[in-house]
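This report refers to the structure that appears directly beneath it.
With one protein chain removed, the remaining protein chains of the complex are shown where they sit.
Up next is chain A:
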Amino acid sequence: MEKMNSQSKNQAFDLAPGTAWTGKWNQNPYKIIKRLGKGANGVVYLADTRTGQKAVKIGEDKMSLTSEVNVLRAFSKVQGNVLGPSLLDVDDVIWKGEVYPFFCMEYLEGETLLDFARKRGSEWIPVFMVQLLGDLDRLHQEGWIFGDLKPDNLIITGPPSRVRWFDVGGTTRQGRAVKEYTEFYDRGYWGLGDRRAEPSYDLFAAAMILIETAYPRRFDKPGGAAPEKTLSLLRRYIQHSQPLAPFQHVLLRALKGEYPNAQLMKKDLIQTIEKKTSRKPPASPKQKGKPHKKTRPRQRAAGSSKEKASYRPEIILTTSFLFLSSVLYFMGQWM
């Protein structure tokens, strides 16, 4: 335990494809297919299991991995769990005489937010943000804070395309200190708040994710993080980006921690999207259709689209009524 430097950690995790083992406690067989990625508490592999291909996360430190398992377990008690990947097995593996903890979870296959947006159009990004804020709201209502919210921990699954959480290692009980974070998305790093787990902490990170989509190479914080300085820097970045500028109001409120819950930020975001789409004529009909299909159920209150939609059945009903009565009339004439 004394040697916690990263060098010793990495070596232990390098399991080659084909490596197979049986869990120490539950006796389930596993066989590694490939390495998927590295999270805060361990390495994630794609593995063959009794129930098909699943993701397996192997850690070295039992305590931090168990902490993550506790979170996933709590999530699985939430009804209709879409919050994190579902937890399937928790066990230990004995490898070269050492015992490593691991757990097995649902394998979420998909693309990163940025890859997806590059292929399918940037109009998807606000849609995913709305989805994300809805999920955050549910998570917050369960008494949790996501903590380490960043594009690396999000994945777009589908179809239908939906943002899902990939790595929940940073999830923290509300009121505590945030367990894991990444500087760029951390309000403490920008001098704009502390690291207490509360809804506004996640909303700051959500705003930074949206900002990052316009600046994929990110940008640095000026030395000595005076809050006014960093805030005006972030404001400038928002104003100078064409896709971000319409969201300036929402983003700045989130950065300043002015949203007490995700629901309010989501509402503002939806309103901004509506304003944006009604103001500008669609660039190309193909690109336009997709996000609309997605957002429509969430914006039922919006006037014009609802009216247009409700004409349709009336026209169909009237024409079929006219047709039927004329058929009956001619039938009457015939006989």
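Some observations on this one:
Going forward, contacts are C-beta pairs under 8 Å (C-beta built on N, C-alpha and C of every residue); 3 or more make two chains touch, one makes a residue touch a chain; residues count from 1.
In this section, contacts and distances are computed from a predicted model.
The subunit not displayed here is recorded in UniProt as "Ca-activated chloride channel family protein", chosen from "3-oxoacid CoA-transferase subunit A", "Ca-activated chloride channel family protein", "Glutamate synthase (NADPH/NADH) small chain" or "GMC family oxidoreductase".
Here one chain is not drawn; of A:Gly188, A:Pro243 or A:Gly257, the residue touching it is A:Gly188. Contact with the chain not shown here comes from a single listed residue; of A:Arg196, A:Arg235 or A:Lys267, that residue is A:Arg196.
Looking at A:Asn28, A:Ser67 or A:Thr157, the residue that reaches the missing chain in the full complex is A:Ser67. Touching the chain that is not shown, out of A:Lys34, A:Arg176 or A:His249: A:Arg176 (per the contact rule at the top).
Of the residues in chain A, those that touch the hidden partner chain are 1-6, 25, 62-64, 66-67, 69-70, 73, 90-92, 99, 101, 103, 175-178, 183, 188-189, 194-197, 223-225.
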